[in-house]
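The complex appears here without one of its protein chains, the remainder shown in place.
Now for subunit A:
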């Protein structure tokens, strides 16, 4: 990134042990332990800026994100913002806010309980109200249209799910899902296991700038590039077999400027992995979603932030030198965020 950009790093990351069912915790109760964990990891009690990502339609209650602030502690008044998107996009806002130079730390979190409703139907409500939503086009149906347009090979998809679920079983925070099996279709060409599981969970990340980051973490995960790009909303206006916006965001974030050790991709459907790999120019030897990815745990509105957190964790613990994180929003990968995290700024 240009020298005008202030150096910002992920210095802490925490996530819940995600569940495939409602454990009976309200959102602030789900969130409290992860906020607490990143506070303890950094020793910070207050942050220069707080930004969250969530979706009120998951709980069906307007301004439900406000009650989540109970888990943060907002008195005396804090500087706070929210995006009605995945927490990864809140992280982008916090990164921009840190560029102002007047604050050095930011708390970012995302949370979602998709067990409370039928996520397939809830996601219909994000579609344009004139041409798509009135058709009752549900999330799995439009994803299947993309899988069909991309001509995804069954054997490739099966292997992606098998690998993701095996990695998920090794990840204490992800769900314990069996190897994929069964010949039935959910919406052809997608099988039920090609669809990310219903998941409740939350995650939090602390960003810090410059020397403050070096004080708070031994090996800060420096965000050396971050960008997001959007495509037309209407599915028939774009080439669904590719993700042009991911490719653009990846170029802007500088993915191709060096070797990639690991990539965490926000793949809510198996066929999205080959599309994203191609868009980001990731060669076959790049490890994708060693955490299991969303196919092993998909707490909606936190899953994208978790991709950033999982990528950062591998820099923070020294197991990777350069990692890529991807998050998406909208139908069929409409909007995509790409971040590059490295050991040195």
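As a convention for this text, contacts are C-beta pairs under 8 Å (C-beta built on N, C-alpha and C of every residue); 3 or more make two chains touch, one makes a residue touch a chain; residues count from 1.
Just so we're on the same page, contacts and distances are computed from a predicted model.
One chain of this complex is left out of the view, and of "3-oxoacyl-[acyl-carrier-protein] synthase-3", "CheW protein", "DNA-binding protein" or "Cation:proton antiporter subunit C", the protein name its UniProt record gives is "DNA-binding protein". One of A:155, A:237 or A:284 touches the chain omitted from the figure, and that residue is A:237. The residue from A:145, A:203 or A:255 that touches the chain not shown here is A:145. When the full complex is taken into account, the listed residue touching the unshown chain is A:137, out of A:5, A:96, A:137 or A:286. By the touch definition given at the top, subunit A reaches the unshown chain through residues 22-24, 57, 60-61, 120-121, 124, 129-132, 134-138, 141-142, 144-145, 147-149, 184-185, 187-190, 231-232, 234-238, 240.
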